[in-house]
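Only a part of the assembly is drawn; its chains keep their places, and the rest are absent.
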């Protein structure tokens, strides 16, 4: 996709960063996700004041304050609800939501599946580090069953991890992609496609937590692109997600599906409603 | 049974589902409306969704009424199936009259032990006399005649009510109505309601509709909600109307979502609300706290029902006061208001929305099942111009501090779209800019500010409705007001002046105003519908009530009645 | 280098060079910020210095481009060999306890990659103008590398257990 920006003064990603410096650990994958977001916004040349980035609670969820768009650092697990209300009330805004695997898939799981089903036109970035970083390293729903480093689950969770893509697909999302913080440009490109997609787009951004999952620093040697291009066929997408180990990146599924936005019109008045009460 | 010239009549129509008692009751209320009367209709149900025993409980009057009376003048029973389940809700006395079909079997002991007079009437048989006849319409005819209602007006109402149901149903209904109208009761008719009709414009509405209207008047243009008894009708009333005003209502997946959706919309600059009941309110508290900390205006209308837990969803109680006042973690100043009657549902909700917008505050409006689901026939509520500024919006000059420490505590708010207003709203404690901070100085400055903006606002005289005089004061709140007003009036008519203070604004507390209202008072009787005396404890916590306090507190499901209050006052007054 | 075709026009080359230098400088600043935030002032200062070097170099190239109309290339449309531009330090390469020697190691490998990149362009292109400028850039990167080496010699090696932090992590929310 070609974007037309004035070459002499192309919009810089920096324009979307705030003066607040991240408190993330040096080496944290979330830095690259932040960069990918600002790069995507720059590429789309969106006016800062027309963009809102909302989040929950977690290391990842700190991201809004680091940008210079409108932000909302809400409560744990509820960012998608916050965003749905904003989008319903202000459909012209570009609405982005970001947060962690714990925020989005554990406490926020219900809003996640319902947002997928509702298919409002917004973009959700799950910054997945397979751990609760903020609370010092407990297992999240994407953590492998045999990870025993958390004292809360000393034998590992023993549970098969969620595949966010599989859940999103089953719940009805119309755009599903998996990116990697180690490839911020690829992630930015994916975000551009997600934002341009009409409907609810889910981008799972694998983003290692060097502090509590240092072994994930190896991801950069493991993660590779999907062999296939994106499909609009849900069954095919389901197959590919199932067959994959969760470490292939790319746009997995994209389909035009009815986008939901509340119906509204200016056809009544309060006086008229009051008339109905008159006896 | 009174003979004639009653100003006020309470009638219960009972029967099992399908018998059409609610429909008959509604039509009776409509007829009273036509004649310029006032009235109130409550419904009582069994636990079944369909086919359960139900009762239409009416009070009709030539004067405005805002509560049920102490007892019923007339019980008309279409049958006795399970009627004893709500016998306690239909207090009868030797002065009452029971009209019942002998074919329906014996009158249950719970009813007959009242000693009420009984007039047997073969309702079913009368209905059977016409094709597709309906006993409820026979009853309606009977009551219309007995109340002195106009025949043709009644016919028109029936026609209109069943218009959508097809010709046959209309004509069958009318025929049954005639049968009833032609039947003359042995007991003398209550003529009085045929006279003294008011010419003033009147409304017929429920409290739920009232709150919905108040919200729209206040400027609400977005709602998100999850259905729950007894708040659902408010949402159902709002959904199409919000749409017509260029707004919308979003049915959320749960209450956690609805409160957060509402915060999101309000953050976007659109005044927003949700409505729920106890269990839903419990789920909204974390989000409500976020609205407080992030200073995003939101309004939650909470329609109280019997508690705790799932409790008694279809009955009224004033027991969500505690959770509304104190249910948030941390120091969380917010607004709590309570609607005093059906008309006040309109005003109180509008006021709440306006205050919430002006003060960037989170507000809870307390209504209850009794108010919300009763249909009232009232004087058209006045429309007052509220002197409350709109939400203070940021402008595009200079560096923007979302949580600036202003004198009145209200910091101009930037709405997405404003060019230089970008900020991040936060539920973490923050500096003026919104940047998270755990510094003692920032915490205390922001706590002060959030409290100051609420406490420094001048709420004027609307904090309570006050009336009467003398050195005894009744203090009550919310829907117990109706009974308290009537008690005060009865006492006054009996030459016993008492004061009534009915609180509409509960948080922030109006300490000075209360002191003034209580000047010269030597005895206080607190009236509330709660087992644990939530309101009484609240009063003690915030107000200086240095005189003898008595508490008339009891739980639902039975409503507090005027007589109960009168008795209490007279006991030692 | 997975550029299918060699860079044949000056505008494209300049767009590449500017992006390469700019991203490198931005990244050093970003790393300086993060180490400042994490109370590692020595390394923060080193990154800050590296950023200023990069910015200076970038300005020189921008000056060369002054009168030209450069193509607008999306970040992902550059044919970098790696996932990011060759002189850009990896965001994952840093640690809050790292020392200046580590920072310089990172910087040196960046300079090396940048040098290789320019050298390859200059070898592949048939445009003499591009060849000359790319070669010049490659040379400059080489010079930077030498400067960094001298700097690195002044920095003590880190202990083997430099990552050891006897304290537990914080738990802010």
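The chains carry the letters A, B and C, assigned in the order they are written, with residues numbered from 1 in each.
Going forward, contacts are C-beta pairs under 8 Å (C-beta built on N, C-alpha and C of every residue); 3 or more make two chains touch, one makes a residue touch a chain.
This one's a predicted model, so the numbers in the text were calculated from it and none came from an experiment.
The assembly described by this file has a subunit formula of A x2, B x2, C x1.
To be clear about the criterion, only the chains that are shown with their structure count from here on.
Contact topology of the protein chains: linear, an open path with no closing contact. Central chain assignment: A. Criterion: smallest distance from chain C-alpha mean to the mean of all protein C-alpha atoms.
Once the centre of each chain is set as its mean CA position, chain A and chain B turn out to be 42 Å apart. One simple way to say how far apart two chains are is to compare their mean CA positions; for chain A and chain C this gives 29 Å. Centre to centre, using the average C-alpha position, chain B and chain C are separated by 68 Å. In chain B, the residues touching two or more other chains are 428. Residue ranges on chain A touching chain C, taken from their complex, read 1, 3-5, 7-8, 10, 14, 21-27, 29, 31-32, 35, 39, 43, 57-58, 134-137, 181-186, 188-189, 192, 208, 210-212, 217, 220.
Contact residues of chain A toward chain B in the complex are 18, 20, 47-50, 52, 54, 64-65, 68-75, 77-78, 81-90, 93, 110-111, 114, 262-270, 273-274, 277-279. Chain contact summary for the complex, chain C toward chain A: residues 26, 30-31, 33-38, 40, 69-72, 74-76, 78, 83-84, 91-96, 98, 168-173.
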